[in-house]
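The structure that follows is given in the form of structure tokens.
The complex is shown incomplete by one protein chain, all other protein chains being positioned as in the whole.
Chains: A, B and C, in written order; residue numbering restarts at 1 for each.
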Amino acid sequence: MTAQDLYKETLLEHYRHPRNRCDRPIQEADAVERGANPRCGDEIEIGIFLQDEKIRQVKFRGRGCAICIASASMLTEAVAGLSVASTRRLCDQMHAWFGDIEAAAEPLLPDSLQALAAVREHRARQKCVLLSWEALAHAIDTAASA
Amino acid sequence: MTAQDLYKETLLEHYRHPRNRCDRPIQEADAVERGANPRCGDEIEIGIFLQDEKIRQVKFRGRGCAICIASASMLTEAVAGLSVASTRRLCDQMHAWFGDIEAAAEPLLPDSLQALAAVREHRARQKCVLLSWEALAHAIDTAASA
Amino acid sequence: MSDPEPINPEVVRRDFPIFAGASHRQRLHYLDNAATTHKPDKVINAIAACYAQCYAPIHRGLYPMAEQATSNYEHARRVLQHFIGAASPDELVFTSSATEAINMVASGWLRQRLQSGDVVWVSRMEHHSNYLPWQRVCHEKQAQLRFIELTEDGQMDLDRIPELFAEPTKFIAITHVSNVLGVQNPVASLCATARECGIPVLVDAAQSVSHLELDVSAMCCDFLAFSAHKMFGPTGIGLLYGRQDRLAGMEPLQLGGGMVDSVVDGTSAASSWAKVPSRFEAGSPDMPGAVGFAAAADYLSSLGHERVGRHIAALTRLAAERLMGINGISLLPHAELPASGIVSFTHRYIHPHDMAQVAGEAGVAIRAGHHCAQPLLRHLGLAATARASFSVYNDESDIDALIDAIISAQRIFCE
Partner (left out) sequence: MSDPEPINPEVVRRDFPIFAGASHRQRLHYLDNAATTHKPDKVINAIAACYAQCYAPIHRGLYPMAEQATSNYEHARRVLQHFIGAASPDELVFTSSATEAINMVASGWLRQRLQSGDVVWVSRMEHHSNYLPWQRVCHEKQAQLRFIELTEDGQMDLDRIPELFAEPTKFIAITHVSNVLGVQNPVASLCATARECGIPVLVDAAQSVSHLELDVSAMCCDFLAFSAHKMFGPTGIGLLYGRQDRLAGMEPLQLGGGMVDSVVDGTSAASSWAKVPSRFEAGSPDMPGAVGFAAAADYLSSLGHERVGRHIAALTRLAAERLMGINGISLLPHAELPASGIVSFTHRYIHPHDMAQVAGEAGVAIRAGHHCAQPLLRHLGLAATARASFSVYNDESDIDALIDAIISAQRIFCE
């Protein structure tokens, strides 16, 4: 496993040209939640826009390493158009898949997220991937209880 | 170094026939002090009888291992007749000699105490030797301040 | 299932390099296993390999050796999780010893919950490490520390204290096996009753871990503590098991690197702790210690707890019988013959120190003293006892040597 394997083209491409990223506070979303990794100072804010129990759009804002930014960017593409329920399920799958590498079996992830798979080998970077997913799960919960 | 070396005849003889030992509380002494080794439960009480700045007699009472009892018994013989000042000095010498085996140079000990020398090799037994000497030093200080 | 083959101590001794020099020097009859056990090659080599082959800081580095070292450390935690039957690796905290583990619970869990008038129970046979921490917190909070006293034959006298499981009892701390009496306490039934009454229990497994199979889920305890060095593992490392909800409510004893999430300036607000168990592992983790600890657990599992327990029980019983045959020797009170690897005894005319000294010089390592159990010895009316304790590498020849040493001591002191 070399750096080139980890920083796959897809991942780098998302890092260099993040989708759905805002430079300013996310406006008019149904819910906005923040995730922070105090251990390295990274911060991601996720805002969700809902329509008919579906995720119409996700925007993100924040600073972080390449993996953190790419994961957030890929997230916004992966869940756009999904139902809220399957999005929530995807958050849980990501959490299981990255949070506990000894235990989890390979889940069925959308192809669009496969580029993140290489990060699983790097325990220290798992939080970088998960930061945005945890904020997303949180935002869904917030919207549901609103 | 074998047990036979440690438990020299002199030492055993004192253990079997302790000199100046009392079975009851020591009466009419100028000072009585107690030393205890809480780590093994041994206890020694030392009473001194003074005359003209000299130690006329020492009595002891208590329970302990062979080395503890022999040391107390030998003490009562070694200091009888000595001046209070040289007795105090002897206490300090014993303390230095047994208390800190890496540091202390061989002191000039009376022949009557040479049988204890073998105990120096046994760090764990040093307190057994010193118990009575510490009580003696204490008793001298008490008598002086009375 | 057929009976497992018995332990062959001669074969086992080959795993332990300390016994290898035996031809050059006096054969070592090591009967001080309750204090600490020797280490098999597997453990010593595992530690050395950590330093020589894969060494790096834990939980922080992004380079391959640091990731490997971290995963070795966490793997060790999982080995020990399975060793004690815990539900999750997050229920295991690496500590520097059983002593530290117990102090963590007394200072970090009980202290904030204990109030004046509350009662904490310990048994009369506790080691100072499972006594003094409770004494201090009770003293500070003006709570009462009470003893579960013993029957005449040295068992916890649970029948005589109906108030044990009632208000105002706030905590019970109990040893699994006594390091002096060798008696095994009925911790599972005690924990079960305590749980029904909502009273948390800490089990001190320091003396049981090497020869009884532990299963914290079956035992139903809230906390459990032991050290690696008494189960063939390295010194300087121990374990605290705590049920998830209990650990979640515990304050860390030590603060520092690795146990904090976000650190604030000044003293106005509080810094926020990292998740359990990192929260309780301040400072650079002892990865080689943890790996050696896991290697010891694996070694013990490979011998088989069942076989180990039988071997030790048989030796202990034999030793007790032979000691009772010597005129002048008394065993400490017991109901059945002791089977937990520990036999404590006194001699009518020979002080335990002198006994241990003479034995030591004959190559027989036994312990003399109060064994860090002063409340028990005071209760027994003794200042000290001699203690012989057995492990997998001992055999009948060690008992022969002990008996010979006692006879020599009698020759020296009783003529």
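Following the convention adopted for this analysis, contacts are C-beta pairs under 8 Å (C-beta built on N, C-alpha and C of every residue); 3 or more make two chains touch, one makes a residue touch a chain.
Everything quoted here is computed from the prediction, not taken from an experiment.
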| item | value |
| --- | --- |
| Hidden-chain contact residue, picked from the options C:R113, C:R378 or C:R411 | C:R378 |
| Residue of A:R39, A:K54, A:R88 or A:R120 touching the missing chain in the full complex | A:R39 |
| Of C:R27, C:H75, C:H128 or C:R307, the residue in touch with the unshown chain | C:H128 |
| Residues of chain A (touch criterion as defined above) contacting the omitted chain | 1-4, 6-7, 12, 15, 38-42, 63-67, 122, 125, 128 |
| On chain B, residues whose C-beta touches the chain left out of the figure | 36, 38-39, 102, 121-125 |
| Residues of chain C (touch criterion as defined above) contacting the omitted chain | 17-18, 20-21, 28, 32, 35-36, 38-39, 43-44, 47-48, 51-53, 55-57, 60-66, 96-100, 102-103, 127-129, 131-133, 135-136, 138-139, 143-147, 227, 229, 234-237, 253-258, 260, 262-263, 265-267, 270-271, 282-289, 353, 356-357, 359-361, 363-369, 372, 374-375, 378 |
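In the analysis below, only the chains that are shown with their structure count from here on.
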| item | value |
| --- | --- |
| Cα-centroid distance, chain B relative to chain C, in whole angstrom | 38 |
| Centre distance in Å when chain A and chain B are each reduced to the mean of their C-alpha atoms | 78 |
| Interface hub residues of chain C, defined as touching at least two other chains | none |
| Contacts with two or more other chains, residues of chain A listed in rising order | none |
